[in-house]
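Please read through the structure below; I'll follow up with questions.
Omission of a single protein chain aside, the complex is shown with its protein chains in their original locations.
Up next is chain A:
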Amino acid sequence: MVRGSRALHLKDAGAISKALLDILVCPLSKQPLRFCQETQSLISDAIGVSFPVVDGIPCLVPRDGKIIEDKEKMTSANGPGSAHHHR
């Protein structure tokens, strides 16, 4: 059950974000964003902030962003950029 809904969720978010992802950038640094499947969020590596994606709608108001905890930062630092994509 959980797995099914999760798969649906992923497909949903991916499908909607794809066309948008090409033109979206971080609102603060204007640097590229990367979509993290695991947390369902858009991550700005330049400033270490993640923005939520709610029902396939990316929320890119600076106030919605969350500063990524150090632990997560470490993992993204180990495999620059692409680490999250291959999970």
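One rule holds for everything that comes next: a residue touches a chain if its C-beta (ideal position, glycine included) is under 8 Å from a C-beta of that chain, and two chains touch if they have at least 3 such contacts; residues count from 1.
Criterion: contacts and distances are computed from a predicted model.
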Original post:
With one chain of the assembly withheld, which option in "Methyltransferase type 11 domain-containing protein", "CLUMA_CG019123, isoform A", "Small ribosomal subunit protein uS15m" or "GPI ethanolamine phosphate transferase 2" matches that chain's UniProt protein name?
Top reply: "Methyltransferase type 11 domain-containing protein"
**OP:** Spell out the interface residues on chain A facing the chain that's missing from view.
**Re:** 16, 19-20, 22-28, 30, 32-33, 54-64
